[in-house]
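What you see is the complex with one protein chain gone and the rest in place.
Now for chain A:
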Amino acid sequence: MDLFQLTTFNTDAADSRDGKDAAALREENRRLRKVCQALIERVETGSSADNAPYAAFERSVLLAEQVRERTDALHRTLDELSQVNARLQAAKAEAEAANLSKTKFLAAVSHDLLQPLNAARLFASALETHLLPDASQALVGHIGRSLKDVEGLIGTLVDISRLDAGVLHADKAPFAVNTLLDALAEEYHQVAGVRGLTLHYVPSSAVVESDLALLARVIRNFLSNAVRYTEQGRVLLGCRRRRDGLEIMVGDTGPGIPEQQREAIFLEFRRATQPNSAHSRGLGLGLAIVDRISTMLEQPVSLTSRPGVGALFSITVPYATAAIPTVSNLRTALPSDATEDLLNGENPLKEDPLSGCVIWVIDDDLAIIEGMQALLGSWGCRVRAAGTVSALEAASDGEQPAILLVDYHLGEHRETGIELASRLQRRYPGLSAIVITANHEAEIKRATREAGMHCLLKPLKPLRLRMLLTNAAGSIKT
C-alpha cells in the first residue's frame, strides 16, 4: 500500500537532496505518526465504542455477515440432507424391489409346490378308499397325514410372506359369529379329546364384520396353541360382548406366558416354552401371523395370563352394520384340518347325494385331472374331466352336468375360471360352479362370491370338497 503516493516529491532534482528532503521527511514523519495514532485509537476503542454510530454500522455488517454465513451453512446442511434423503429413497426402492421379487418368488414356489402336493393328496385320499390290507391302510394314512403337514408348513410360510409383502387384502363381510365358532369348536373338540383335554364352548348369537378366513386363521392359531401347550385341564372357546365389539376368546389351563415373554411370542420363530415334542410340528409362526392379521384387520388382539394357571388370548371384532349377504361362503372359507382324517373314508351321510352326481372338472394340469377323477370316482360321482370345455363336451355324450369344478387360472391367454363357469351356466341352467384357485387374493374370492359361485383354495382339502359337493348336490336335488 502506497499510502503517500499522492504527495509530490521532487526526487529528480539531484541538487535538492539536503534541506528540502529533510523538511519533506519531517512532514512525512509527522503524518505517519498521525496515521499510527489514529489507527491505534481505532484498534483500541473501535469495538468497545458501543454508542458510536460507526461501531453500530460495523456491528450490523458483521451481524449480516454472520447471518449470511449461517444461511450458507444451513443451505449446505440442507443440501447434504437432501442428498442423504435421495440415497435413502434409492435404498428403500431397492429394498422394496427385492421384497417384491421375494414375494413373487415365494408365490411361484408355493404354486409350483402346492400343485403336485395337491395331486398327491388327492391320490392318497383315493387310495384310502381302496380295500387294502390293514398294514398298507395304515401306511396310506401316514402318507396322507405327512402330506398334510408339509402342506400346512408351506402354507404358513407363504402366508407370513404374503402378509409381510402386503399382497393379502382383507375381504370384510358381515356374518354370524356362530357359523365360524361352531365349526371350529367341533373341529377342536376332536383334537382336544385326542390330547385328553376338554373343549368348553359357549356359543354366541352376535353378528360381526370381519374377513372370515383371516379371522378363522387367528382363532384356529389360538386353539392350536391352547391344545398344543396345555398338558391337562380344559380349553375354553367363547365370546364376550364389549361396547366396541365382540371379544372372541380362547382360554386354557396351560403353563401360561411369563410377563417378559408376552411381546416376544408375537415375533417370528418364537415359542414360550419347549412344547411337547410329539405335537411340535409348527414353525413358531402362529402368533406372528395372528399379529399381522390383527394389524391388517385393525381388530386388536390381547393376551392375559397367569403363569402356572393358564392363558387367555382374544381378538375383538366390530359388530356388523350391514345385513348378511345371501350367498354364504362360510363352508368354503372354513378349511377343516382335524375332522378330515377322522371322517375321511367313512361314510358320514346315509343318503349320499354324490352318488351318481355328474361332475365336470376343467383344469389344465393333467395330474390334477387324474387325481380328481380318482377321488370323485371313489365318492361315487360320475366324473368328466378335461382341459377344455370342448374336450369335456365331446366326452360327455350330451349328459347334463350338475356341478362344475373349474380351475381359476386356465393358462395365459384363456378366460378365467369364473368367466368359463358363467358361460357354461348359461348353457346348462342350474349348474353349480366351484372355482378352484391357488391365488389367495381377496379379489378372486369376492368375484366368485359376487358371481354366485363357490371358491376353494388350493391345496384342496378332500373333506371340504366333499362337504361342498354334498351341499351343492343336495340343493340341486331338492
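As a working rule, contacts are C-beta pairs under 8 Å (C-beta built on N, C-alpha and C of every residue); 3 or more make two chains touch, one makes a residue touch a chain; residues count from 1.
Throughout what follows, contacts and distances are computed from a predicted model.
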item: Name per UniProt, for the chain absent here [options: "ABC transporter ATP-binding protein", "N-methylhydantoinase A", "Biopolymer transport ExbD protein" or "GfdT protein"]; value: "GfdT protein"
item: Option touching the unshown chain, where A:E58, A:E247, A:D365 or A:E393 are the choices; value: A:E58
item: Chain A residues touching the omitted chain (full complex); value: 1-6, 30-35, 37-43, 46, 49, 51-65, 67
